[in-house]
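Okay, handing you the structure first.
Below, a portion of the complex is reproduced, with chain positions unchanged.
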């Protein structure tokens, strides 16, 4: 039986259908969650898709933070529920303080839409365990505000605690710091994705759901989507009281 | 004209309505004079933009019938069936003048406008292509325009979540004071969802939803502001329209849901002419009238005057005809998507657009005391608008186009003396018009939607169709340089190139949309260019068996610096039945054979080479043989379908040498080829005569490929093999060294350049030209 | 109920890289402008609050400013009361500006 995974739709979300498509490919049953609903319908995991929630005016992700569904997602996360934010979803998670740091305007001051390579720092997370190795993963980025920022102390702590989950890498697979052409937005320490301390909430700027089929030029993203789906399946099976309670 | 003189002008002239047109308006009103509000409505509806009053007679000559066409010119967008119950909607439109004034908002609202044309038909927009033209890239104003337009296209398209998958960026001095911003949009729909822009039946509700109406784009009509109008601050009536892509995204989702659930009878987006245009066009199409309740129209700010409400061009609005029984559901959908929605009137049987103040009662009858402000027959505003017969006359001294097939004389003064082909090739690849566009399109989201198989950068765009084996292939192309010498040829070449770009992927072109960018039609020479352009468009489409399903005309593209080069921008959408057979332009394997299909004709005029190196004054552009072009495209589609082709690239800007360089750079594979030169190194390497391809194939397919080409009556020649990391070209035959000697030319026939050097020139050329990179 | 009009000025915190500010500094040379430095670019939000009294109004603005209009991690904000008068000056200044532009 397919595991049910929620895909939140804010007004202005524009990767929700792509995310539903990729989750379906990865063997899940996607459940669309409307921004005004306060119930998560018993899903085993939640994805916040890309887009421009509420227009992304003022600051990307900030308005979405206050929507009813985000209150539910915050509770769900607090209870250990799995949450993945992609692009705008990552921005929303950061604004909602569900993951550390902030995503600032790209250093180039221009929107950047191109293929990048990222590498997973760890293969033992709910979002990466299905990846075969630490080889670079090719997938698109498409954002205007993706420059990862946190103060030095926070960055050190993130690295120490293994909360940096993806980094931009160059052809040779080495992390691409700000200024390196392989770093599309000037993110500090090449950070493309981070997790919360508990390890059940993660966000990344690149789009794995757009790289889930060979016909589209890369299926490197499918590993990330599958990781989430399999983790969700385990949760659904185990009925961890924490998660059950949160639902 | 001084301010005082202008003030003295009669009102209609100040609104851009000529005395002749005023007379025509009177007789459409049964002899009576229009009141100010009616005059305002006529002035926008009889504008060139809304009425096509100069181009209508020409557009009637275009072929519009074709296999699978379910909607053609006259609707918001053309729609063609692609099987499996699906259909594709596509249309191109210009936003030149707004973009010249405010590049970001001009381009952004241009994208918004064409997207509305697509989803108004019931199709979900799946792609945008932007065809842009500017003046000198080194000029500060040009750089400001390019930067703003590119940010605007991205700012809007990226936010609404429609990928920008292709387009054009062309620099030519003639666009210095008048840039061109043409945007094409493509949508995918279930054929049964086709929704037409009709007013439905008498008694239906006229529903307006989307953004509230403000004082946007009132512009020239401001002269109507009543004396009592308190704040006369001009900034109160901005002529610049600001786009809200977030509102558009909501509009897309709400509209598609309304259509999906069958809640609307007819749908029309609001563009130029605002509510006046939307109500009169839909009423006219349905042969009905409309009674509009002015007070019911949601406003963004207080104090709008009736004429402002009626002609406002506020963005992100839609007008629907709704069966009264469906109103509650319609209201619920719009409100769920956070969109203001209101019943603004009723469809009537009398054929008039009537505007009342004071409200309508429950049965849509004016309340006691309500005042009628205007009453105009819908058709007088639209299908019965005035049509002008403009005078066309060719420029006094011009050389005729070479008759198709007739070899034009080879100029013996080609400016190739002493130029090393390798250096020329690098110069062409690094030139503003041929270098990689990635500095621009990496500011676009080209992959949202997860359907982009081939995005911007390497020929036609390819989008897979989920749930089928099919793919849609699209390209826009527009020639200006040849068109300046011969507008018929320029237009025909544009169609040939756009369709060829689609055919070389293996896809079958389905139809053509076009944006005709020309000068002031009251100038006989400009109108001659337009009519020749339309003739070229029509001839080419007939020769290729393609319907014209829609488009747009933009005239008065002139600045103090002069008129633009005539620029017909052609958009083509093609269908690839089995995406597994898709072929790209890049070489794929070492030892593959390189095959040249078609032959070079003399003539360098209008080529990029000529623009850079200068052409002999009496030189002609190379001829176009439309029958040959049709045969070539049929051939390549067949060859691809039979699996004979590894890669296929057409020869266009920069000629054979640039085509070969692209195949090599993009495939990261070099080649060694010997090219039979019939004319001279410049013509054979850099000439742009059409109907030619560079094809690569596995050696075992070479014979079959050549045979197939001959069966289609096409010259074909295996010129060498793929491999290595250099592009090595030798010229043989009459046009090579011999020809060089005769002209005591120092041209080295051999061209030998490393891929690294080619790539370096090509990668950085544009950013350098625009000063985005040192 | 009284109407109060406020402006919330949001600026990047000291020490946070401000590429926009840099870009402006970079383009000064082209304009032949000298002596301009320390350019910081932020947001200005003007809004009207209807409340029983000023304290209540300020409370609402402060909440809006801290929770929605600024991100404490990277931005500082300041609230400024702008009377009808001051807002008119804004638009008149605007017309001058437009004139000069």
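Each chain gets a letter, A, B and C, in the order it is written, and its residues are counted from 1.
The rule is short, and it goes like this: a contact is a pair of C-beta atoms (placed from the backbone, for glycine too) under 8 Å apart; a residue touches a chain by one contact, two chains touch by 3 or more.
For clarity, every value in this text was computed on a predicted model and none was experimentally measured.
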Chain-type multiplicity across the complete file: A x1, B x1, C x2
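The rule is short, and it goes like this: only the chains that are shown with their structure count from here on.
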Separation of mean Cα positions, chain C and chain B [Å, integer]: 40
Chain centre separation (chain A, chain B; CA means) in Å: 37
Cα-centroid distance, chain A relative to chain C, in whole angstrom: 32
Numbers and ranges of chain B residues touching at least 2 other chains: none
Junction residues of chain A, two or more chains touched: none
Partner chain A, residues of chain C touching it in the complex: 16-17, 19-20, 23, 43, 67-69, 71, 73-74
Residues of chain A touching chain B in the complex: 11-12, 14-15, 17-18, 21-22, 50-52, 54-57, 110-114, 140, 142, 144, 207, 209-210, 212-213, 215-217
Residues on chain A engaged by chain C in the complex (per definition of touch): 58-59, 62-63, 66, 95, 101-102, 104-105, 107-109, 149-150, 186
